[in-house]
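Structure first, then comments.
Complex shown without one protein chain; remaining protein chains in place.
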Amino acid sequence: MIRDLQIEDRITELGLKMPDPPRPLGAYLPVVRVGNLIFVSGMLPRQEGKLVSVGKLGQELNLKEGQDAARLALLNGLAAIKSEIGNLAAVRKFVRLSCYVNSTLGFIEQAQVADGASNILLAVFGEAGRHSRVSVGVAELPGGAAVELDLIAEVEPRE
Amino acid sequence: MIRDLQIEDRITELGLKMPDPPRPLGAYLPVVRVGNLIFVSGMLPRQEGKLVSVGKLGQELNLKEGQDAARLALLNGLAAIKSEIGNLAAVRKFVRLSCYVNSTLGFIEQAQVADGASNILLAVFGEAGRHSRVSVGVAELPGGAAVELDLIAEVEPRE
Partner (left out) sequence: MIRDLQIEDRITELGLKMPDPPRPLGAYLPVVRVGNLIFVSGMLPRQEGKLVSVGKLGQELNLKEGQDAARLALLNGLAAIKSEIGNLAAVRKFVRLSCYVNSTLGFIEQAQVADGASNILLAVFGEAGRHSRVSVGVAELPGGAAVELDLIAEVEPRE
C-alpha cells in the first residue's frame, strides 16, 4: 500500500489528479481481467464524467491541447485500473497503449500527441511504465472526442 | 453440449441466425488460438459470405442500420469462434470487442453503433458476455463495409 501511495503521490507531484473511475458509454465494462492481463476499454478525455477535449487535431485543437487530452484519457484509464485491482502498485508492466487521434487531413503528429500519455506512464511508473504503442489518426471518435486510448497491462497474480 | 445448445437457442430466440463461418478476404485465418485466448480477425457484416451493409454512418446508413451491421459482424465472429473451438459453451469470457465504424465527418455515435454487438453478447452469454470495448470512427473499411469488429475471448483449456 505504501508503494501505491507513492504512485499516487507522483501523480500529484506532476500537478495531476486522478479522475473518478469512468462510467462506460454503453453495454460494456471499463476493464476486463484475464489471467494477469488487464484490458482497459477505450478511454476518453473526461473530467467528472464529462468530455472536455472535443474536436480534431489540426483544426479545433493544436498539438499541446492534443497532448493534454491524451494525458487526461490516460488518467481515466489509470482510475479504471485502480477500481478493478485496488491499487496501482499491483501493475507490473504496461504492455500496450493504443492511441486514436481525431485528425483532420494533413495532421500527422499522432506520435507526438500520444507522447502526452506515454510520458506520464514513464514519469509515474518508471521502468514498469515502458510500453509498446500504436498511434493512428482516425476520422471521428465517440462524442467528437479529440483522443481515445486503450491499454493492456500486466498485474500481480491474485493471492 | 447442452449448454452450447442453450447458447444457440438464445441466438434463435432473439430472432437471429448464425451465419456460415466467414471465409477470410486474404492471406490470414479467421481465428487464432494462443493458450486459452482466441483472437478473432476483423469481421464484417456478411451474410452467406456477401457483404450486406455497405456505406458510411451519417451518410448512407443511419444509427439503427449501423447497429444491425455491428450485430451481423458479431454473429460472423461467433461463427468463426465456433468453427475453431467446436462449441460456444467453451467461451469463458469475452475479453475485448473492438468496433471500427465507417464514419462520415460529424458522425460521433460510434459507441451506440457498437452497442448493436455488445447487447447481443450480453443477451446470449450473460455474465461471460461482459467485455471491454474500443469504438472508433474510421475513414474506410474493406469492401466499403459499414462496420468491422474484432474480438478476443478466453476459452476453456484443452482437455
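Order as written gives the chain letters A and B; numbering starts at 1 within each chain.
Convention: contacts are C-beta pairs under 8 Å (C-beta built on N, C-alpha and C of every residue); 3 or more make two chains touch, one makes a residue touch a chain.
As the structure is a prediction and not an experimental result, all values here were calculated from the model.
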Residue of B:V95, B:L141 or B:V155 touching the missing chain in the full complex: B:L141
Which residue of B:S53, B:S98 or B:S132 touches the chain not shown here: B:S98
In chain B, positions touching the absent partner: 24-32, 34-35, 39-42, 98, 100, 138-144, 148, 150
Chain not shown, touching residues in chain A: 36-37, 93-97, 101, 103-112, 114-115, 118-119, 121-122, 130-139, 152, 154
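Here is the rule we go by: only the chains that are shown with their structure count from here on.
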Intercentroid distance (Cα basis), chain B paired with chain A, Å: 25
